[in-house]
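A single protein chain has been removed from this complex, and every other one stays in its place.
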Amino acid sequence: MAGSAFGTIFRITTWGESHGKALGVVIDGCPAGLPLEEEDIQRYLDRRKPGANSISTPRKEADSVEILSGVFEGRTTGTPISLMVRNTSQISRDYDEIASCYRPGHADYTFDMKYGFRDYRGGGRSSGRETVGRVAAGAIACKLLSRLGVSVCAYTRSIGPIEADMDKFDKASILRTPTAMPDKEAAQAAMEYLEEARRRTDSVGGCMECRIEGLPAGIGDPVFEKLDANLAKAVMSIGAVKAVEIGDGRQASLRFGSENNDFFRMENGAVTKATNHAGGILGGISDGDTVLIRAYVKPTPSIYGTQQTVNRSGEDIEINIKGRHDPIIVPRAVVVMECMAALTVLDAMLLNLSARLESIEQFYKKP
Amino acid sequence: MAGSAFGTIFRITTWGESHGKALGVVIDGCPAGLPLEEEDIQRYLDRRKPGANSISTPRKEADSVEILSGVFEGRTTGTPISLMVRNTSQISRDYDEIASCYRPGHADYTFDMKYGFRDYRGGGRSSGRETVGRVAAGAIACKLLSRLGVSVCAYTRSIGPIEADMDKFDKASILRTPTAMPDKEAAQAAMEYLEEARRRTDSVGGCMECRIEGLPAGIGDPVFEKLDANLAKAVMSIGAVKAVEIGDGRQASLRFGSENNDFFRMENGAVTKATNHAGGILGGISDGDTVLIRAYVKPTPSIYGTQQTVNRSGEDIEINIKGRHDPIIVPRAVVVMECMAALTVLDAMLLNLSARLESIEQFYKKP
Amino acid sequence: MAGSAFGTIFRITTWGESHGKALGVVIDGCPAGLPLEEEDIQRYLDRRKPGANSISTPRKEADSVEILSGVFEGRTTGTPISLMVRNTSQISRDYDEIASCYRPGHADYTFDMKYGFRDYRGGGRSSGRETVGRVAAGAIACKLLSRLGVSVCAYTRSIGPIEADMDKFDKASILRTPTAMPDKEAAQAAMEYLEEARRRTDSVGGCMECRIEGLPAGIGDPVFEKLDANLAKAVMSIGAVKAVEIGDGRQASLRFGSENNDFFRMENGAVTKATNHAGGILGGISDGDTVLIRAYVKPTPSIYGTQQTVNRSGEDIEINIKGRHDPIIVPRAVVVMECMAALTVLDAMLLNLSARLESIEQFYKKP
Partner (left out) sequence: MAGSAFGTIFRITTWGESHGKALGVVIDGCPAGLPLEEEDIQRYLDRRKPGANSISTPRKEADSVEILSGVFEGRTTGTPISLMVRNTSQISRDYDEIASCYRPGHADYTFDMKYGFRDYRGGGRSSGRETVGRVAAGAIACKLLSRLGVSVCAYTRSIGPIEADMDKFDKASILRTPTAMPDKEAAQAAMEYLEEARRRTDSVGGCMECRIEGLPAGIGDPVFEKLDANLAKAVMSIGAVKAVEIGDGRQASLRFGSENNDFFRMENGAVTKATNHAGGILGGISDGDTVLIRAYVKPTPSIYGTQQTVNRSGEDIEINIKGRHDPIIVPRAVVVMECMAALTVLDAMLLNLSARLESIEQFYKKP
């Protein structure tokens, strides 16, 4: 329980440091019978790959995934799926400064306080590279969900003050622009904003959003394992996320009840809602509508100017962080959010299989 | 794993419906040796009790707690602590309307979708009364934390558009005003605002905030069990919460990195931070500073006007919810937030005992 | 995780001390829709009730169960079921001797070593009375299993050297004889043997056996969550059990492979086994045959003669345990074994619902 596992039935355990030999994940509890090949996973990993454009770091990370177990003759067998990505591009360099000092906004100090020392190379386990395991596992969750009619889609909602206009939502542009924004014009403006920040050797924050479509009503458990509570945890566990909203989120707190309640109504014989302020979840359980989550991300803490801090010997010092860094975290984190949401929803769907005696009886009376 | 348990080492399981015989909680994993009596718990339960003033429902809930196990000669024994509150004030009344229809903003529909039927009396398990178990357990967590030098304090930050001024922070007034606001003037304005909403038979939302002081650095686990991720889940699991922020939260996403980074500096021989935008957590692990969490709460969904909805037979209908309801959830939820934060932090502190070999060796070499 | 919870999906948490106010259990994760009333549970509790005959203690324990939550209009709702049994018959008496000394064969010493002190009244949490919660929850598991075509039946296999002859197996006599033996003649011999031991103020051990019939093939998970591994844990967790066997158990270790392998063969179009040395489990997964478990139980440690021991002050002393005690544990533990086996098998059946993608797809595509 040291923190690197997620999920109850579809349970993943990630491992690996930024500059270690490899990173990976073991998925225990994937149902048998899902067609799976490395390409299914590689496609997701490529979305978090840097070096593709001007706003991400020029480091080259091949991030080629290898399926080591759990798949036989092209299908999952129900036994643990082990996935590994070898680290190939770490440059052997001088880490003396980072080894002995605590970078502002990073976890150097807190890891030292917890464990007594840390793997300081490239941030070790607290590096964003840790998400390789999440994305590899999430790719499988997404594929499985699509078999159940559920789709998950995350994108950049805003970069600094530049917000995507949802009326211009264009799913295709999410993968096409380096900003991962679904609105081409806003994406253009955001690129300019980022360029300006980069010139000042500064970094910016932003907001990412995720939509889950096709989720049947009834998913999630009451009280502590509410679907929104687990989504909040899943998304808040992504480094640099500082706020999470479900549906209208904070806005709901400024409304009157008469404005905020979503009325139910029948439509083509099915229960629907006239509005979706709730974001598809009532009492922690999905209501059949689109589930909507938003995550606010702080600016990249690695910036180029001189910063004040302390070192391991307890002295006030000044540091200048070397290397090249993304001026923004959001666009590369979008696929991580998508994967964390998928893992959460899939696990809740599997747990839901035992909610009613009636369907259990049916399962065990099948011919 | 049907959702009513929380925590890994200090693990609680709550039970009970709004209008059932009783509600309660079992705490498994409370360390032995904590002085404990019913009064310690009753004090917290009284804070969530309605009927004390004009803004909460005039229902009388005695909510008298009974310790059934786990305490001997005034101290916890290390075995499960069972706490029970008998329901005494439920009026036997006609639930026919609520039984067959789905109230907007409530979990009636989603419970039916999940389980096939539901205990509809007073909302059953999805009622706010469910929090009796959380608060009873949280009271013990708070007492234990105080022994470790950690204090947890939640309060109302805003009601509708009325926000408490933190420069006028007065801890004593949290328990003295029905709004649970730490700023007397804002509390007064909020009371008027609520009165106005009540006159229009409407409800309002708001924001609550929680500060954890005295938490040592090193608490929380990396990756999925980050302290902020678990706090987000804990707080989002409280009914009606729609957004959670850590530290500066959403504001951080609008800043530049140069503005948002907290510089470390030495002060009286100890590492401190010049600012606390991060809210006391870096990389998911506490940094020794005050932990700050904010939760945004939707307006009470039970309002008095006519609302459109559907019934169990799939017909569009209109309903008027009877009974009397709080025009706002926030002030009574403040103690629930305090308890959920305490449960989260305590569990993380217990898990942290095994982080370093060195201290484990010390423990087992004690004379 | 302090030890009082069992199961993953159908998860129970028991609580209560021998001479505390009450004992009970919370069941979280019981599927919705099971008809349930107190009588269903009472029937099982009555089977562990002492005082019914000469071989059990003459203490009167009413053990009347109360359902406090989770059942509405006669059916389980999917929310936690809280069950409580008030303690009524504890005689207020002098515990001074037992409070300060360590009874041989009991957990007095180990509880003190772990927790620093203990609730010594009647053995506190380490008393056999702890099993009230197990049996109450197990009664529900048994009822649910019967809906899925699975039956669980435990009985006394031997008392001291007196063994039941399985060729004379008579299920009805299990409930009729105080020995819980399914063979009337052996039961008679065992009664005489016990009477003789009682005369010498001594106690005896024995063996209990449990058969699970109707379990479909495919239940249990490979590697660590094997069905036999979980049954072994479940049964070994019952106080005084010192050995567990599956199928032919220890005997299998004395055979040649050619004798021990069960051949598969087709019978009426179904796969069956020519023999069942394996006890219905292969590779940790049920094979469709009868699951057979055996548990060996030590003699009651509370005996009447003078025994040597030490006290809390670290002095060698002699003690004479007062009160009246069962000369054998087995007959009253039989229902506990039945319940533990039922809880284990039910949980494995619920976990098995997510083993194959195919059936998950079917579940979510149901009209």
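Annotations
Going in written order, the chains are labelled A, B and C, and every chain counts its residues from 1.
Note that in this section contacts are C-beta pairs under 8 Å (C-beta built on N, C-alpha and C of every residue); 3 or more make two chains touch, one makes a residue touch a chain.
A quick note: this is a predicted structure, and the numbers were derived from the prediction, not measured.
Only one of the listed residues, C:D28, C:D63, C:D287 or C:E338, touches the absent chain: C:D287.
Considering the whole complex, the residue from B:G3, B:G29 or B:G279 that touches the absent chain is B:G29.
Checked against the full complex, the candidates A:G33, A:G160, A:G247 or A:P301 give a single residue touching the omitted chain, namely A:G33.
Note that of C:G29, C:G138 or C:G247, the residue touching the chain absent from this view is C:G247.
Listed here are the chain A residues that touch the chain not shown: 1-5, 8-9, 11, 13-17, 20-24, 26, 28-30, 32-33, 66-70, 72-73, 75, 77-82, 84, 114-119, 124-125.
Residues 8-10, 29, 31-34, 76, 78-79, 144, 147-149, 216, 222, 349-351, 353-361, 363-366 are the ones on chain B that touch the missing chain.
Touching residues on chain C toward the chain that is not drawn are 1-6, 8, 14, 102, 104-107, 109-111, 113-116, 125-126, 130, 158, 160-161, 197, 200, 202-207, 216-226, 228-237, 239, 242-250, 252-258, 260-266, 269, 271, 274, 278-279, 281-288, 296-303, 305, 307-310, 314-316, 351-352, 355-356, 358.
Please note the rule applied: only the chains that are shown with their structure count from here on.
Compare each chain's C-alpha centroid with the centroid of every protein C-alpha atom shown, and the nearest one belongs to B. Annotation: 26 Å between the Cα-based centres of chain A and chain B. Averaging C-alpha coordinates per chain places the centre of chain A 44 Å away from that of chain C. Averaging C-alpha coordinates per chain places the centre of chain B 38 Å away from that of chain C. Multi-chain contact residues, meaning those touching two or more other chains, occur in chain B at positions 1-5, 8, 14, 114-116, 125.
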